[in-house]
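Yeah, one chain of the complex is gone here, protein chain that is, but the others are all in their spots.
Labels A, B and C are assigned to the chains in the order they are written; within every chain, residues are numbered from 1.
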Amino acid sequence: MKKECVAMLLAGGQGSRLYVLTGEMAKPAVPFGGKYRIIDFPLSNCSNSGIDTVGVLTQYRPLELNSYIGSGQPWDLDGSTGGVHILPPYMDSKGGTWYKGTANAIYQNIGFVDYYEPDYVVILSGDHIYKMDYSKMVARHKESGAACTISVMEVPWEEAPRFGIMSVNEDDMITEFAEKPKAPKSNLASMGIYVFSWKTLRQYLTEDEADPTSENDFGKNVIPAMLENGEKMAAYRFAGYWKDVGTLESLWDANMDMLSPESGLDLHDESWPVYARSVNAPPTFLGTGSRVAHSAFNRGSILDGDVQNSVLASNVRVGKGARISYSVLLPGTVVEENAVVEYAILGEDCRIGVGCRVGGAPEDTAPSPWGLTVLAPHCRLPDGKQVRPGIMLDRNGEEVSK
Amino acid sequence: MKKECVAMLLAGGQGSRLYVLTGEMAKPAVPFGGKYRIIDFPLSNCSNSGIDTVGVLTQYRPLELNSYIGSGQPWDLDGSTGGVHILPPYMDSKGGTWYKGTANAIYQNIGFVDYYEPDYVVILSGDHIYKMDYSKMVARHKESGAACTISVMEVPWEEAPRFGIMSVNEDDMITEFAEKPKAPKSNLASMGIYVFSWKTLRQYLTEDEADPTSENDFGKNVIPAMLENGEKMAAYRFAGYWKDVGTLESLWDANMDMLSPESGLDLHDESWPVYARSVNAPPTFLGTGSRVAHSAFNRGSILDGDVQNSVLASNVRVGKGARISYSVLLPGTVVEENAVVEYAILGEDCRIGVGCRVGGAPEDTAPSPWGLTVLAPHCRLPDGKQVRPGIMLDRNGEEVSK
Amino acid sequence: MNGLHGIIFSYEKRNNLRELTEIRSAASIPFGGRYRAVDFALSNLVNAGVTDVGVVLHGRYQSMLDHLGTGKVWDLSRKRGGLRVLPPFNYQKDWGAMPFRGKIEALSGVRSYLNTIRQDYVALMDGDLVVNLPMAEIFEEHLKSGADITVVCGDDSFATEDGTYYEKDESGRITEVLYNLHSPRGYRGLEVYILSTELLKELVDDCTAKDQYSWRRDVLRAQREKRNLHCYVWGGFAAQIRSVQEYYDRSMQLLDPEIRAELFTPERPIRAKGADKSSTYVGAEGRCVNSLVAEGCRIEGTVENSILFPGVVVEEGAVIRNCVLFKETTVRRNARLSYIIADKNVEILADRTLMGHSTYPIVLAKSSKV
Partner (left out) sequence: MNGLHGIIFSYEKRNNLRELTEIRSAASIPFGGRYRAVDFALSNLVNAGVTDVGVVLHGRYQSMLDHLGTGKVWDLSRKRGGLRVLPPFNYQKDWGAMPFRGKIEALSGVRSYLNTIRQDYVALMDGDLVVNLPMAEIFEEHLKSGADITVVCGDDSFATEDGTYYEKDESGRITEVLYNLHSPRGYRGLEVYILSTELLKELVDDCTAKDQYSWRRDVLRAQREKRNLHCYVWGGFAAQIRSVQEYYDRSMQLLDPEIRAELFTPERPIRAKGADKSSTYVGAEGRCVNSLVAEGCRIEGTVENSILFPGVVVEEGAVIRNCVLFKETTVRRNARLSYIIADKNVEILADRTLMGHSTYPIVLAKSSKV
């Protein structure tokens, strides 16, 4: 079943910089924006871009991700040819190995890709929040005749040293690649989204695999090897909203961004819907004494308290007199009466007891060091408990360090 | 989402005794009976028995199995609660391990089972051809108050030493278990189908995992441990057709059995349908010069030759003057004009060239040793090639030993 | 619990819903912020383990077909059994587009379908009943009571237009069947029945042979002495939606936490189609209280005592009070609405004021621009 283009989504990472939030699930399964999970973004992008065949490479606690993706129906990725497929590592007659790196994960699934005989393969990451038409990037790839096209965006010069930086010529063809350069020659940062001509990639993957010194990573090994060999590499400029949500702070930032259309993250735009598997629950009820402002919520919640600048997922309960601000509440979280939650991320099914005080605003914390307060899923705080800013608790309520 | 009963299907084995047939796919994905794959039997049994939640444990080349099972829709196993889930090994924060044995495979997926809070877990195997109402077995389990119920069938006494043999008391409660006993005390053989009370099994699995000397196998470790501890173990007698198709000979036998209703394997019975994911192809055409007798075929074939006592899967082509007898042809096989195929299993998309001679009847082979002739999927024989009885060829046409 | 089959009736016969049923049948009327009325009957059945359900359609059923699809939402998309949609032309040959005169006539029209029912018992429900009945329990009581027909009745103070009312003795046996009552008394029938499949077929055949078509007149009332009719009394919320006023009053009841807890008990979830909408956003100056709000709304103005379906937009300065706004209603700046039911996709222009009254809520027709 020939396909012009197949997408491979690297969802394998443990996401250890999300700490307790990924204790029980893979990073792409982490809830986002009140209704989504992170993986909804690349999957919806594929669907909206007309890419109907997606391999999801995963080896870390895939259960939640598996059952979330299911048949792929919510993203229209359940066609009879193609569709979305979870690709765990497997054993063959020579035994099995876990995915050693991003390139090795694709290498181990060459058989899957070959089955569709694609001309192009789009490599995606499972931890970015953005809306992007991959078909335009593939068009750029075709036009430029490149072996590999890398999507890039301009970042402020002062932030460039944190990224993989591309230098390009007048045709936006890549001339140089520097991983986190101290003195960047350009401010075009790689977004970790690649289009490859499959034949070429297949060959580089095979060579990379044969090299025992390689870390089998796209950014560290495959891309530099291609550049060195003089392959044509194109840059594809992207201008919209894009955020890597690999850290607690960036995940929180991105949630806050969705409250402000000026951030560029518009999830109400019907021309580019972001799909999600939705939870079955009645609409949310806002009680007589509630005060909800500059906040987002989803289904099944009962809000009787004060919610400001916050993003609430489904089935949240906020009791009378409770106060939530600048916080992200994941599904099923309960904040009992008169509790106060500020600048916090509360994991799924947390319970904040009556009168608790969780987190605090930076301005109230100075001069002590400030940080987000994070609770693991299922963490249950007894009534009256205080959790200082910057603290992280595991599901048993024990403090763990970030 | 509580379920009374969850089924766990052990589909992990490489199926090395099926040799070249499982070179590229897991054993349960091997085609059977012209239309099915082996795994259709346990999945259809689950569906017909009212068990709507099935975990499929697999770690060996799961790609074909994965895409075959898909959303579970062909078996009605795509409900919004439950459904069929592929469960590969995975990594957690402590790293990952491959499934060490049947019991360990379940152990590693305790989280999956716990999610459904089942009272009972049915353990199934992915390489048996049979139709069985598991709900009756679960009913027997409940009535007897056992911790574990094992389905057994009477086998001829002389064959008993090849099986795991159960001794039972007058209530059909198991008193003794002997793995392949030289002097069997009973002729009740275990069929490798178990019902456990989940709480009890969960505990035994945990203990078994902690024992470094255990092979983490149900038959070798968990069942003996339970018996030793005096747990109540019930036998459930099964009388219909049942066959372990773990060897080439038994797979061939079972295919032949489906041609003869007297074998007990009736696949036309509408009260217990065996479901399969079907291939889209036009009906089969039998040409003017064809002669098809005591044979089964499926969609998309064009038969112009002589087909006797054989089972043909979909999209097979048999040329004019070709002769097929006592053979099993897997999907897409082409037998060109005047070729002769006898007592053979031909893998998917094989091509037998014009005038080839593949295999032979036992009576024609004597006094040389006889055996089935087996061709790996995609094996292409040049015109006129001879393949003696008992030979096995890989996809390149090289002889390999059984 | 596989012994029970479901039949849901969705046909035009009551017509006080004005513009609301202009483009749809009562069973597909939106209710409660994200449901269609028929979601309740379907969920009630499915939550009791029912796997086979037939929906008898008539009238404007395009929106119903779209809504039901293959029944996947209710896990009724099955190889064997599952959802069966029964449009009217399935009936005797030249039936045409005449509406049924009654349930018996509707059932007679799908007589051959009745023969295919695999279960021994049948539950009949109306598609316009909003309720969360414990059907498994009712079925059990039916079996225990030895009744020929179990009639489920409500026990609240609400009357309904053209309702049927029952009197019963201490054992629960129905002694009187009344309708066309000026002042209702007794237990209000919810038009939910359980009986054996055999009896159902017998009743349909008998009545059809005599050109009798009314279930309540020709079966329940006429045979109340001959048959053992058992009354199951449901004390909870149960809304029959026969008029705009009933629709409005019943909707507003959902603002009561106790009624919501009852209707939306997690033990028996009401399943409905999803909407591909993002989260609802309440702006910095927005105010939204005592309201039920679905996803995908944007609220920059004031919303009080109202029910908002997905995708409603309330712009700055707009004030919504005591309203039910269907999907994609847009209320522009400084508009003021009270006691309004706005059908899908209505737009209220800036600075407009529209006011109904609690005893006469105003309905705005689909896609109108006011």
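Details
Just so we're on the same page, a contact is a pair of C-beta atoms (placed from the backbone, for glycine too) under 8 Å apart; a residue touches a chain by one contact, two chains touch by 3 or more.
Here the structure is a predicted model, which means the values were calculated and not measured.
The undisplayed chain touches these shown chains across the complete complex, A, B, C. Screening C:87, C:269 or C:317 against the full complex identifies C:87 as the residue touching the chain left out.
Among C:62, C:116, C:175 or C:353, only C:62 touches the chain left out of the display. Touching the chain that is not shown, out of B:139, B:259 or B:354: B:259 (per the contact rule at the top). Residue A:275 is the one among A:60, A:163 or A:275 that touches the chain missing from this view.
Counting over the whole complex, subunit B has residues 33-35, 74, 258-259, 267-268, 273-276, 278, 280-299, 302, 311-312 touching the chain that is not drawn. Interface with the hidden chain, as seen from subunit A, comprises residues 47, 50, 74, 76, 78-81, 273, 275.
Across the interface with the omitted chain, subunit C contributes residues 59-62, 65, 69-70, 72, 79, 85-87, 89-90, 96-97, 276.
Definition applied: only the chains that are shown with their structure count from here on.
Computed from the mean C-alpha positions, the centre of subunit B lies at a distance of 48 Å from the centre of subunit C. Per-chain CA centroids place subunit A at a distance of 40 Å from subunit B.
Residue positions of subunit B touching 2 or more other chains: 78.
For subunit C, the set of residues touching two or more other chains reads 271.
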